[in-house]
Every structure is written in structure tokens, then in C-alpha cells.
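Below is one structure, written out as C-alpha cells; comments come after it.
The complex appears here minus one protein chain, its other protein chains still in place.
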Amino acid sequence: MRISKRIAIYTVLIIASIFFLFPIYMLIVTSLKSLQEVNTTSSWSLPVHIDLSGFVTAWNGISQGFVNSFEFTIPALIFSVFLGSIGGFALTKVKFKGSNTVFLFLLFGMFLPYQVVLIPLVKFMATLGLYGNIWSLIITHTAYGIPITTLIFRNFYSSIPTSLLEAGQVDGANTLQIYARIILPLSIPGIVVASIWQFTNIWNNFLFGLVLGSMPDVRPVTVMLNNLNGAMMAQWNTLMAGALITAIPTLIVYLIAGKYFVKGLLGGAVKG
Amino acid sequence: MKKRVILLVGLLIGALAVMSVAATFSIYDWWTAGGEKQAITKVLDMFQQQYPDIKIVQNPVAGGAGVNMQAVIKSLIFAGVPPTTFQVHAGWEMYQYASANLLQPITNLWQSEGWTKVFPERIQQLCSYQGQFYAVPMDVHRANMVWYNKAIFDKLGLTMPTTIQDFINMLPKIKAAGYIPIALGDSANWTTAMLFEETLLAVAGPQKYNEYFEGKITASDPAVQQTIQYFRTELQYVNPNHASLTWDQACGLLVSGQAAMTIMGDWANGYFMAAGWTPNVDYGGVAVPGTEGIYNLVIDSFPIPVGAPDVQTGYDWLKFIATVPAQAAFNQIKGSIPARIDVPTTGFNPIQVANMEALKKDVLTASAVHGSEAPVAFVTDWENALTVIQYHPEMSLAACVNLLNTTAQQDNLAGTVAAAGVNY
Partner (left out) sequence: MKKRTALSIGLILPSVIIVGIFVYAFIAWTFAVSLTNWNTLLPNWSFAGLKNYIYLFTQDMRFHMDLINNFIFLPFFVLGTMILGFFLATLLNSGVKFESFFRTVFLLPMAISLVVSGVIWVWIYDPTNGALASLFQILHLPAINWLGSMTYALPAIIIATIWQYTGFTTSIYLAGLRGIPQEVLEAARLDGAHGFRLYWNIVIPMVQSSTVTAFVLMVQLSLQMFDIVWVMTQGGPAFATDMPAVYMFIAGFKQNFVARGAAIAMIIFALTLIVVIPYIFTAGRITEEEA
């Protein structure tokens, strides 16, 4: 490659990186300022004095939500990934009459505007007696995760040659054993993609948390973050510190597992 | 093994028994930051001290100018699991629940506690619907206030005028001196609507103001037309970055010496005090010119929804917040004033004291912007119509009038108000 072209490519990539990183930079510098400095200096300047009061206030306000969010995100992630995996397996490797129709039936749910279901959702949970219970959030996030996880695993398993399974059948293993011994170990990239996707979506979700997280002991961190932003007062340093704390788990997931995400996509996990 | 199981079951039953003994009190409010959060925390602490057996579950929901909390409350009510009590603006915002029979009438409580003697009559009207009481007021805010930077006023040799015309005439002078005449932060559009509302109150007076929001007169009325013109003039004298500021950031423009005035409810008082300003030294706060002698109310109140759990704790709460100590403690911190007229003025700042005196003798009206004066559905569309007028300076006066009238017709303002049969 010619040097000039190479320089051009890097220049563009660096400019793009600045575009993508800049808002995150703003998030960090503002969170480290005192309230007074936030109001008097320009928003992108570095803090003159590092002030952690924003973090203290924010943490006091959202720590409970931080714990709550883990309490429903992890189970909902596991359930939806598990259901997606066995569903994807059934749809590709143990095909039955009408399995395509079933897949379309599930896939449809991916395109649902969530606002459509708010009221029936609350009614349903109240009928089950789960309203205000952490299980209402676990079940809801599992339910709305099923379409995407099923899609991911169905596409992923399509790329696993059926001959592998036939070899298993010759060895006398039954279907469930094939799933456990052959498919599951091969599923790691699919599991990673589905988990990253689900973790981010569930953790960042606001709307369901707003209507289902009615009690402090189940209320998600995003809703508590929103409460830092008072109805009539804005304390930007606290808000930004809270935003940063809220984003840390998902940022870590992306920083550590981001490359597996693209690898998983390469493995055909999300294609047409 | 068996013993263990029995022990576990025993523990579980014990735990359930303990849980059922402690009555829970779940409360929803949108006071989540600053002085308002401190105020509710303080009052809940006092309530807890008085009723140590009650388990208090506070559910603050901020954002979307109260809409987020309304979404939650309405979801809870639809789902049949209402809380013990929730914050609601007295007046139409409360009427929407009362008219749907979703609130418990508490007329007996009002009478047995003697509240009809200590709360002003207009406030009683706003807390009741078709002859029954449904809510208890916690505080009173005044919407029709103008706040000004004293240093700028002194420097320019200005005094706050007493008529709206003089107020309008003063704006170019302030601008010529290099200051922002009116600080506005309308990233949420209710602040723009307040500008219109308080101007209307000044131009039309309390009688016509009520008639307008009852749908008895339309925007074609000369007073409303005059208001539209003043409103558009005022908008020419606001800070250019108004749309990206919140109301408190707009108040910050006064503190930083860039702006001379802002029209805002008396929650601004709390902001200025928090910013280290001394009332009547650094800043002044008086009725919007032309509304002297009128008190435009914004009232935070608490009702008990039908089907609320542990209703008794709800009644205890209502009785508690109506007491002199609770009203004093809450409002001293929050910057508003007590809804009771017999609370001693000690501990309140001079602007609050002036308002406490005014509440006793002024003509009381209610703010439409804050959901007290007119149906909520109409107010939402009306506020939006005002922003359309704000952003289309090329619109003719007739077109503005037409837009406001269409809005009132589409939402059937006159019909809704007449059908509700509420007092003005």
C-alpha cells in the first residue's frame, strides 16, 4: 500500500475515533469537576481541581440500583440465552414440520415497539402477583430477549455442519446428549455475542424498569440515575458521575469481550 | 434433616408474621434533588419518628416534567396495585383521578381535623371534586413571580414597574444596557407557557383568566390577543440560548450578572438561596407587574387511591402533613410556603414571609401550566401551541388566535370543564 494512502486511512480512523470518544471524554471530565466549576467553565475543559463529590453523591443515590440491576440482568441474560440456544438448536438441528413458521413467529417479536406493551405488561404481572417483585423484571427481559437470542443461535447453528451431529448419532448419543456434548461446546462464540447483546440491552433498559421497578429493592440503576436528575434541578457533575458508574459494567463488557463480539458476528451469529 | 425443615418453616412463618405486623407506607413523589429532596426526606423522618412501626417505602420518580411519574402511577392504577399515596398537583391533575373514582373521598377527615378553617377556600376547592375532598395540600407555590438582579436594577436606576405595559416598555432599556432582559430556560416548554400564563393574568385579571381556561372566552377576546402580542414581545428579549437551558440555569444567568430578570415560580427562591444570594439584598422577588394582589397557586398535594394498601397509614400521613410543624419544616427547606395560613413566619425568608401574608388577603387563582387550572390533556396541547407561536414569529396575530382556538376546540375545553362541574 502506498504511504500516502496509508496516512489517509489512519487520519480518517483517528478522526472517527475522536468523534466516537469525545462524548465519553466529556462524561469523564465533567464527572470530576465540582458543581461550581461545572457551572463556570466550558464543558470540555479539564477539571482544575479533581473533585469527587459528584461520585460520592451519585453513588449514594444509585448504589442500591446498581445491585438490583445485577440481580435481574444476570438471571434474565442466562434464561434468554439458554432458551435462545435450545430454541436455535431445535430449529436447525432437530427440525420438525412447521419449524420455519415457529421461527418467524418468534422473530416477529424483535420488532415490537416496547411502548405498545407497557400497560398489558403491568396488568399481567399484577395478575400473577409478581408486581414489585424482581421476577417481574427477570421474566420481562427474558421474554423480550428470546427473539434476538433465538435468531443469533439459529444463524449460528446453521453454520455448524450437520455431519458433526450425524457422527454423534452413530456413536449412539441421543439428541440431548448431542446438544450437551457437541453443540454446546461449539456455541461459545454464539453465547458470547448473545450475552453481550442481552447484557447491554437489559442493563441499559429504562422503560420497563420505570414501570416495573416500583419498589426501591428492585429498581434498576438506569431509573435511579434518572432520579439523580431532579425534576427541577440539574447537578451535572453528579449526573455525569452517575452516568459513568452506570455505564461501567457495560463498558467493561465491551472492552473485554468486544473483540469476541465481532468474531461472533464473523461466525455468522447475526446475518440475514 | 426433618428438624431442619421444621425449623426453616418455622422461621419462614415467623418472618411472614413480622412482615405483616409492620404496616407499609408507599409514597410516590418527584422530589429527587436539591432542596426539594431534603424537604421530603426531613418530613418523612419526622413522620417515621411519630409512627415508628410504619415501614416507609419512598419511590421518587424524576424526569419528563413529572410525566415519568404519572406514567408509573397510571400503570400502577391500571394494574390494580396503587400505592398508599402519591404526589399530585391539586386541581385538574387531581380531578382526573377523582372523576374516575380512583381516589378515596376524605371529607370526613377534613371535617374532623378542622382543616376547612385553616386552609384558604380556593385551596379547599382545588383539593375537592364535586363536593367531596380528595387530597391534602403540603405546600403552596406562587407561579406569578418575577425575580430580578438588584445590582443591575440599581445600576440602571430601575424599579420594578407595577403594570405589564410599563414592564414591556422597560425591556428595550435593559437590552440597550447590554443585559438579557428576561432569562428563560425552556428546554422543557412549560416555562414558556408560564411566561404566557402570567402575562395573561396581568392583562386579563383573575376573572377573565379563569374564563379563558374554562373555555368561556376564546383567544379571540381582546385581552388574550393583547397577551399574545406582549408574549411575543417578551420573547424578543430573552437569552438566545433559552432552548437549551433549564429554568434553574436561566436563574443562574441572574446570579452570574448576565440577566436582569426571570419570570418563574417561587421555587426559584430556593435556587437563589442555594446559590448564596441574600433575598432583598442581591435579588428581589415580587408579583409579576399587573398581578399584584393575585396569588397564582401551584399546590402539591397527596390523595389516597382506591384500593391502596394499609389505608390507615395513608390517613396518618395526611393528618401528619397538615400539621403546623410538618408544613413549617417542609416549606422552610423547599422554598415554598405552607398551605395553612396559621403557621408562624419564624424561620422563613423575607420573600416567603411576604408571600405568606399575601396568601391571606390576595385573590387566589390557579396555574394552568402546573395542572391546576385546566384539563391536563388541553394544557399539554396548549403549551405546544404556544411553542409553535414562539418559533414562528412570522405568524399573523389572527393565525395565532386561530391556533389556540383550534387547540381548545379539539380538546373540547369548554365541554370538559362544564361537564366536570368544578368551581373556579
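Note that the chains take the letters A and B in the order they are written out, and that residue 1 is the start of every chain.
Following the convention adopted for this analysis, a residue touches a chain if its C-beta (ideal position, glycine included) is under 8 Å from a C-beta of that chain, and two chains touch if they have at least 3 such contacts.
Computed from a predicted structure; not experimentally measured.
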Can you work out which residue in B:96, B:262 or B:301 touches the chain that's missing from view? B:96
Looking at A:58, A:77, A:90 or A:191, which makes contact with the chain not pictured? A:90
Using the touch definition up top, pick the residue from A:52, A:130 or A:143 that touches the left-out chain. A:143
Given B:67, B:177 or B:324, the residue that touches the chain left out of view is B:67
List the subunit A residues touching the unshown chain? 1, 9-10, 12-13, 16-17, 19-24, 26-27, 30, 41-44, 83-84, 86-87, 89-92, 94-97, 99-100, 102-121, 124, 139-140, 142-144, 146-147, 150-151, 154, 158, 175-176, 200, 203-204, 206-207, 222, 225-226, 229, 236, 239-240, 243, 246-247, 250-251, 253-255, 258-259, 261-262, 265-266, 268, 270-272
Just the residue numbers, please: which parts of subunit B touch the chain that's not shown? 64-65, 67, 70-71, 74, 77-78, 96-97, 99-102, 186-189, 240-244, 376-377, 380-381, 384, 387-388, 390-392, 410
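In the analysis below, only the chains that are shown with their structure count from here on.
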Expressed in whole Å, how far the mean CA point of subunit A lies from that of subunit B is 38
Contact set on subunit B toward subunit A in their complex: 26, 30-37, 57-63, 65-66, 68, 71-72, 75-76, 78-81, 83, 246-249, 252, 267, 271
Name, in rising order, each residue of subunit A that touches subunit B in their complex. 39, 118-119, 122-123, 125-126, 131-132, 210-211, 214-216, 219, 223, 226-235
